[in-house]
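Take a look at the structure below.
Here the complex is missing one protein chain, while the rest keep their positions.
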Amino acid sequence: MENLVNDLFGQFTFLQKIGYVPTAAVVMLACALVVLNFFGLMSGLYTYLERKVAGWTNSRRGPNRVGPYGLLQFMADGVKLVLKEDIIPAAADRNIFKFAPYLLLLGTALSFVVIPFGPKWIISDLNIGILYLLATGSFTVIGLILAGWASNNKWALLGGMRSAAQIVSYEIPNALAILVVVLAAGTMSMQGIIRAQAGGVHHWFIFSSPFSLLAFFIYFISAIAEINRVPFDIPEAESELVAGYNIEYSAMRFGAFFAAEFGNIYVVSAVAVTCFLGGWQLPLLDDVNDLGPLGYGLGSFLSRSDVLMLLLLAALLTTFLAWKALSAFVWDVRRKRAFFGSRFVRYHSELLVLGLLFAGGAVSLALHLPLRPHLSTIYRLIFQYLVPFLVFFGKAMLLSFVILWWRWTLPRLRVDQLMGVCWKYLIPMGFFCLIGQGFWMWLFS
Amino acid sequence: MEARDILERIKRIIGETDLVWIEDLPGDPHLIIPKEKLRRLAIYLKGDQHLAFDTLMCLSGVHNMGEQDEMEVVYHLYSVRHQHQFVLKIKLDRPAFFPHFFLRVDSISEIWPAAAWMEREAYDMFGIHFVGHSDFRRLLLPTDWEGHPLQKDYQEAGAYRGVSTTREEIEGIVVEGIT
Partner (left out) sequence: MPLTTETMILNMGPHHPSTHGVLRFILRTDGEVIHMCRPDIGYLHRGLEKIAEQVPYAHFMPYTDRLDYLAAMNCNLGYAITVERAADIEVPLRAEYIRVLVAELNRIISHLISVGTFAMDMGAVTPFTHTLREREWVNDLFEELCGSRLTYNYIRFGGVAFDLPDGFLDRLSRFLDYFEPRLKQYNRFISKNKIFKERLIGVAVISTQQALDYALVGPNLRASGIDWDLRRDEPYSVYGEMEFDVPVGGSEFGELGDCYTRYWVRILEMEQSVRIIRQCIAKMPEGSYWNRSKKKLKVPAGEIYVRTEAPRGELGFFLVSQGGLRPHRLRIRTGSFSAMSIVEEVGSGLMVADLVALIASLDVVAPEVDR
């Protein structure tokens, strides 16, 4: 069983001087901090993305006022939510009402424990990782029912009831689809499942057999249902239940519901990527660890002096761009323009991004000079940690985009139709996949 | 069928007494019938093969306060099958004392369900009672509203549940009477 603490403890000898328990404590705290921040950032990013995607499909612009391209809109929204009055209805069950959103948040945050970010980036690679995920996913339903009940509002109650029926039902096809993967991988550990898909794109479970392809769709559909997204958003069905279970919530408790909902999009996409799309594996490589030598190569390439000269040229270019941006900034300052209405932000935001990139380049150049002997190691580490993370993240974002895209395209099913889809189609198909996958493996291996 | 032919048929059914046929005024010709005959006539008008008035287009109350204070209920009937229309009218006296006792008509909401809401509206606005209506309440105004606004002598109460209903009470705004 792999986990971050053991990894670090093995790799860095100075940690052994400190001792295992303090190290574990510090690392765990740091992990919690990082995960919570990542979670918060992802939720924010998703709210931004959701609104942008909505804008694209709805033939309007989406957020474009706060920050460049409206990127900081989610922060403004977050600040607004925190500052708003937190209203608790007089007739509500106060304690449960306060507690419910955090239960939801807890379920989502706990999922991040086993979600991998790279071959070595995982908080704890539990040997029952995927089972653990199913379990944390069930926190959601308790949170929703409690919220619906405690609000003492009939619409909220209906929403809570709907969510209970929906999530509990859709956990079955969800689990069945995952069982297909477990059968194919022979392990429940998240990293194990990803490693089982090594060896190129045809080894990814989505393409490895027709049954797991079907299982992917079963998983994806039921996962969307489990996180209450359109076309299965009946627990909050705006045009029917006004807002469903969160009708009475306001301020940050409402924000907590949304953070959990958007965090869940990432969780669901990450699980789909892990189980079906090869996780952090690159399409054409046998194993992402093969990139290590590439890192060595790149490192030694970069440590050559002519390459360094080129980088120096890039730094000069940076200076030029920075000069342009700076002059725009001075123009603004002289005219006392507010930052977000300024020429700098309005006309040179691309320049700003480019400048930042090049500034990064310049800094890395400055770092390169003293680190010349270690460059190979550094690049190996980059390729082992950062590239797989980007691959994984990219795949997850692609799936998330599909989820967001559907949200603004499809109408909503009715309650009974929703149940029908689950019990009449997805569950039989799930069993069929499971048996089929068994036969497939028996035939071809 | 022309309105005159329909009139002839009606006369054959409910007799010629007390019927007033008005066609010299500009607009639609109409038949004023005594209110006792309404229900029987309505059943006939809907059921008869040649008339087949299957829709009630409109049911209106009218309040006249000329030489005598009277209310009218006007029924605009239409037959989609035969594409002809007919206008029935009932006149009700509105004496000064116990007017609600006299403002009573048989409900035709069982014959034309569309009448159900229109009768409720007529009650709401004019205070005409429709006897035999299954769910007879006010339609548009709150149940505890006083008076029936479309009566010509309706005086609006100054306030409803403590909320002023007149604009003059708002300071600084003077509403001139419309001439």
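Note that the chains take the letters A and B in the order they are written out, and that residue 1 is the start of every chain.
We adopt the following convention: contacts are C-beta pairs under 8 Å (C-beta built on N, C-alpha and C of every residue); 3 or more make two chains touch, one makes a residue touch a chain.
Since the structure is predicted, the reported quantities are computational estimates derived from the model, not experimental observations.
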Can you list the shown chains that the omitted chain is in contact with? A, B
Among the options A:171, A:233 or A:332, the absent chain makes contact with A:233
Among A:45, A:415 or A:434, choose the residue that contacts the chain missing from this document, as touch is defined above. A:415
Footprint of the hidden chain on chain A, which residues? 54, 57-60, 154-155, 158, 161-162, 230-231, 233-234, 237-242, 408-417
For chain B, enumerate the residues touching the unshown chain of the complex. 25-28, 30, 54-58, 60-64, 66, 74, 76, 80, 83, 87, 112-114, 116-117, 125, 139-142, 149-150, 178
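The rule is simple: only the chains that are shown with their structure count from here on.
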When the C-alpha atoms of chain A and chain B are each averaged to a single point, how far apart are the two points in Å? 66
